[in-house]
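A single protein chain has been omitted from the complex, and every remaining protein chain is retained in its original position.
Right, subunit A next:
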Amino acid sequence: MSTEPRVEDLLRALAPQVLGVLVRRYGDFTAAEDAVQEALLAAATHWPDGGVPDNPRGWLIQAAVRKLTDQYRSDQARRRREDVAALREPPAGDVPDRDDTLVLLFLCCHPALTPASAVALTLRAVGGLTTAEIANAFLVPEATMAQRISRAKLKIKSSGEPFRMPGDAERAGRLRSVLHVLYLIFNEGYASSVGDDLQRTELAAEAIRLARLAHRMLPADGEVAGLLALMLLTDARRAARTNAEGGLVPLAEQDRRLWDRELIREGVALVTAAVARGTAGSMGEYQAQAAIAAAHDIALRVEDTDWPQILGLYGILERMTGNPMVSLNRAVAAAMVHGPRAGLDLLDAVADRLAGHYRLDAVRGHLLELAGETGAAVECYRAAAARTTSLPEQQYLTTQAARLHTGQSR
């Protein structure tokens, strides 16, 4: 008999496979997704005590088909009789052994959906999480999350998207949507791993699991590998990222002995291989971010950090994305290589595009502090603290301002 965590892992892995089978057979994603959820709940109730059946996938398919049939029967009045008749046939004994997890992932990350709905739907249909678990993770009532998911499914239905891999023409764009959704899930979990918010940190683990899945199915794709590497290399620092009081510890001050060397080794190997496989100039966004994370992670002491390499990578990333937030990070790297003045000059170049954003003030405060301009640094930290929408960051920035203001050293 299996222990409970193994049952949960098994169910999550099987969830998209079973859903794929039902969608292939009945063509109704919306109803099939509900039926699979019910089958998963039934399995989660019975398997831990009654034991995992010999053919868990077949068990789930049968259970889900039964739920779907029941559902259609209760809707009978609204449906054509032949549909229902077709459903009465017993499920075929032979289920084709194909895995449609990737097709489902593309479907759930459909660009017609808002990022928040794609995230919720992906966690349920591909991740096998229950609505209650997703609602908990995003701190909203279950009824609200249920609506978000069902609206997302309606949107997919009305988009008329067929259940197959996107064609070559749109493949790259669709993959970008998938990676973005996985990144958002990771970010949601990792960013909120401050304090004891365990429900949400599980999201980071789930994002890594889904990224591993995508990487296994698309092993030659450099950006999928890059995203997985980025997640691993970021997650490796989790234990060092907060202090005992739950406050944020910036990268430069983290206790690097707490970093997870195993995750770092895996992440570095992934991104190195991905970059080596690519042609010159073909490095993708996630690979570049992962390469930057790797450069930080392999420095055993903060003073060993290869800042010239990081500065170069931010330059590549900046040209690739045109994202002013990347420019902020490049300014920090430039300050580390060429001194704080060089960093401040770069900030001036993006100041217009980021006017009023707390990150601009936070970075400027940091660089002014490095330049020895304490008074101006305090003003920037205060301005940043007043505008951030994150409590741990507000506390950090307020403490920075107070520390400089009272003349204390770090």
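In the analysis below, contacts are C-beta pairs under 8 Å (C-beta built on N, C-alpha and C of every residue); 3 or more make two chains touch, one makes a residue touch a chain; residues count from 1.
The criterion applied here is as follows: contacts and distances are computed from a predicted model.
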Field: Name of the absent chain as recorded in UniProt (options "Tetratricopeptide repeat protein", "YciI family protein", "Glycosyltransferase family 2 protein" or "ABC transporter permease")
entry: "YciI family protein"
- request: Touching the absent chain in the whole complex: find that residue among A:Gln147, A:Gln309 or A:Asn323.
  value: A:Gln147
Query: Per the definition of touch given earlier, which of A:Thr30, A:Gln71, A:Asn187 or A:Thr272 contacts the omitted chain?
result: A:Asn187
Residue, one of A:Pro250, A:Gly322 or A:Gly339, that touches the chain absent here: A:Pro250
Sites on subunit A contacted by the missing partner chain, in the whole complex: 114, 116-117, 120, 138-141, 143-145, 147-149, 151, 187-188, 190-192, 194, 200, 234, 248, 250-251, 289, 292-293, 296, 329, 359, 389-394
